[in-house]
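Apart from one protein chain that is not included, each protein chain of the complex appears where it belongs.
Going in written order, the chains are labelled A, B and C, and every chain counts its residues from 1.
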Amino acid sequence: MVLKSESEYEYATELHDDTRRSLLRHMLVARGLDEEAHRLQKQGGLILWASGQGHEAAQVGSALAVGPEATVFPTYREHAIALLRGVAPDELLAQWAGRTFCGWDPYRLRFFPYTLVLAAQTLHGVGYSIGQRLQGREDFVVVYVGDGATSEGDMSEALNLAAVESASVLFVCQNNGWAISKPAEEQMRTSVAERARGFGIESVRISGRDPETVFSACSRAAAHIRGERAPYLVEIQVGRIRGHTTTDSQEVYRTRDDIARSVAADPVTSYAARLSGLGVVDTAWLDGVEAEVREMRERLMKEYA
Amino acid sequence: MVLKSESEYEYATELHDDTRRSLLRHMLVARGLDEEAHRLQKQGGLILWASGQGHEAAQVGSALAVGPEATVFPTYREHAIALLRGVAPDELLAQWAGRTFCGWDPYRLRFFPYTLVLAAQTLHGVGYSIGQRLQGREDFVVVYVGDGATSEGDMSEALNLAAVESASVLFVCQNNGWAISKPAEEQMRTSVAERARGFGIESVRISGRDPETVFSACSRAAAHIRGERAPYLVEIQVGRIRGHTTTDSQEVYRTRDDIARSVAADPVTSYAARLSGLGVVDTAWLDGVEAEVREMRERLMKEYA
Amino acid sequence: MTSTVETSTVRTPTFAESINATLADLLEHEPGLLLLGEDIGRLGGVFRVTRGLRERFGAERVRDALLAESTIVGQAVGMTMSGLVPICEIQFDGFTYPAVNQLVTQASRIGYRWNGQVSPSLVVRIPTGGGFRGVEHHSESNEALFARYPGISVACPSTGEDADQVLRHAVTLGSPVVVYEPIRLYWRRDTPVRDPEPARSPTAARIVRRGTDLTIATFGAITHEVLEAAHDLAPDVDVEVVDLRWVAPLDMDTVLESVTRTGRLLIVHEGSKDVGIGAEIAAEVAERGFDTLRGPIRRLAPERRVYPPANFESEYLIGVQEIKDEVLVMTK
Partner (left out) sequence: MTSTVETSTVRTPTFAESINATLADLLEHEPGLLLLGEDIGRLGGVFRVTRGLRERFGAERVRDALLAESTIVGQAVGMTMSGLVPICEIQFDGFTYPAVNQLVTQASRIGYRWNGQVSPSLVVRIPTGGGFRGVEHHSESNEALFARYPGISVACPSTGEDADQVLRHAVTLGSPVVVYEPIRLYWRRDTPVRDPEPARSPTAARIVRRGTDLTIATFGAITHEVLEAAHDLAPDVDVEVVDLRWVAPLDMDTVLESVTRTGRLLIVHEGSKDVGIGAEIAAEVAERGFDTLRGPIRRLAPERRVYPPANFESEYLIGVQEIKDEVLVMTK
């Protein structure tokens, strides 16, 4: 079974150039941090790193679309969202360096701690949303989950709970095609989006190559959630460029071609090229971001090397 | 939300009169046993009894349809199936009298022990089917589950496993509208049948009032499973005539009308009336079954009173 | 806290009535507190412990949960993050296991993971224990399971009054508490007399009978059998009975002081013996109270075997007679 997008790429036309630059900037910064994390891990400064390369468009697009009011329940790979939400780069790496289990202030940033026990956070997210609603407070919650983790009972229980309670929860599944070495098409017969519908949760499945597609789909999803006060699920197909984590050797179980396809579909380079081509960003702008990234990497090196 | 049948009553015309009499006979016997169990429980002979009244058409119809080769993984309420499969009445009551955790020979009867930890048996059933297939043996399995139990993570995990492995498993959900005091429409937003489809399992939702409807639907499901070597789910709507168990007082949480509706929709009396009306059974036949039931009840009284 | 003497004649509220009253009072005074469990609302719980609370406080605060224990505890964890204080109910001890992951890897660690920014006051009430001819899985005692885990406290009150104190303390603790409520005590009225001595603190053990010859450390429903045995043995043998009330953390000071006075320790519990609470107590006393011991420490608890069908449970459970026999062996 081959995964297919239900909706093809659709470049939303209504996006402001500011928004587009913002999307690209966050993607570039996340990529820079990810590269630096790999370097630091090799040198022994980090214990482990779960790369987000290939996930940037999905993460930045969805996080910008829902806005800063939404509370985010991440997995352990939403580094681009962490940065976008204001987690400082060194705070983000702290747990991967063995210093703490959460380097940032979850409440202030509305970006909750990474959860390493797969799918456990899905129930927390729904419970939190219900709790907020009961107290008459903002109950919009975004729960991230990977394709593999959706097999855990907790994920199905969370979908059912959200559906029954009509909770204001956006589930975002970043389907990168793999749960370590297990291909997504051997993890499920349908799709996460179809499964959500079975529980009574509207859903859509989109490509995660283009941040604008993601932004549009998640904006619509957010509008649905706020309008209907009901949950929604967006399944985003992304490519996993690096191995599962730095201890993984994906060459053992993925073909060279398959890895090459993920690399070729790199959302960061392609979006940078597109915005350059459209004249939305120019060399000066790109140089500015590059300088910012360089500075960040230097600071991280000082802190963690 | 009110539960609606997706397919209306459909009286299969192709059923032999022998089959129809067999359906009715098993239903009448099961009802007789159930009445006796209540009596014995009141007298202290049984600890507890989980009544099957209202479930008879669903149980007998499905069990006859799949035939004796299928291995059954029941919940704790499939008394009609137990009897049909050859569990002796006193063997069936033994566990409700505190003598054992399983009074019969599971392998010989291909009717496995009752499981009281909800939904745990769903994974066993799929695993057993896979195990049988791996050993080149009959892998047709029927897993019973209640509406409430479908909320447990294990049920979703079992559906996913069966779908991915394309296991020869028929899931039969007897949706009696209640999980003790929780109405099914507050337990899920859709239906168990829709949920199964989300996982990639074909399904149908039928009324469990008429055993012939059940027999036909389950025969088709069984043919599908044997033909496609893929799972199937049949959701059967039944009425719960008695409380959840003998310790329950359903009057606390169900309206008088609602209970009356379940009583009025009694599948046993209505099927007996129908077959009498059609001349498929006559008084002599009914008297014969009644005598059989009386004898069974007397034996049980001796054993357990 | 009152210190009324409980006797078999004075009419005091039953265990279930006490909990009901405490929950009602907490709901009344703590707007952020809610109840969550299977069948606790409309039905008032399968043991009717929460009877009337939904009518009084509404379906939003007395929530009939989905039939999924991981959902119950998992959503409760999220609710604590939003500032609420959920009191969950698991229907029977034997159905706790689907919630173990959320309790052990999540609820118990959230505070630490959040560097103290979240203080999850989260209570899980679990009806426990046997002796009422239950069907399979309905008569177990698994308090030792959670007692191992840092970040979880475990209470096993043996009276309604103690349950009241435990619950009131638990909802303020800022970390999860599992409270085991003995099913066979819910509606029992005639319980043996105990000393009215108050506990030193809400988490301290209680000395429910003063004695000089031997200490019995116990908790939960079986405290009553222990007291009965102790009363029977007097005046020949004068047994001191310590009702631990909490099994994690344990009030070892009270036990050790008692053993210093009596020189002998018997531990009695209903949960199975192996790697149980009794083992922890014995190990602590074998280390810290070794010099005060006049003889071997002994444990009286069911052997390592499955809780049997109802017809055989009396052979499985520890009764008054066995407790007396054991005391006599140890003091002869």
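Couple of notes before you dig in:
The criterion applied here is as follows: contacts are C-beta pairs under 8 Å (C-beta built on N, C-alpha and C of every residue); 3 or more make two chains touch, one makes a residue touch a chain.
Just so we're clear, the structure is a prediction, and the values are computed from it rather than from any experiment.
Hidden chain, full complex: it touches shown chains A, B, C. Which of B:L48, B:A158, B:A221 or B:V293 touches the hidden chain is settled by the complete complex: it is B:A158.
When the omitted chain is restored, the residue from A:T19, A:T100, A:S166 or A:T269 that touches it is A:T100. Those residues of chain A that touch the chain absent from the view are 47-48, 95-101, 116-118, 148-149, 151-154, 179-182, 186-187, 247-248, 252-253.
Listed by residue number, the positions of chain B touching the unshown chain are 100-102, 105-107, 112-113, 115, 117, 120, 122-132, 134-135, 137, 153-154, 157-158, 160-161, 164.
Listed here are the chain C residues that touch the chain not shown: 94, 97-98, 100-101, 104-105, 108-109, 112-113, 136-137, 144-145, 147-148, 150-151, 248-249, 272, 274-280, 282-283, 285-288, 290-291, 293, 295-299, 304-306.
We take it that only the chains that are shown with their structure count from here on.
Viewed as a contact network, the protein chains are fully connected, with every chain touching every other. With chains reduced to the mean position of their C-alpha atoms, the one farthest from chain C is A. Centroids of chain A and chain C (each the mean of its C-alpha atoms) stand 44 Å apart.
Chain contacts: chain A has residues 153-154, 157, 160, 164 touching two or more partner chains. Of all residues in chain C, those touching 2 or more other chains are 66, 68, 70-71, 98, listed in ascending order.
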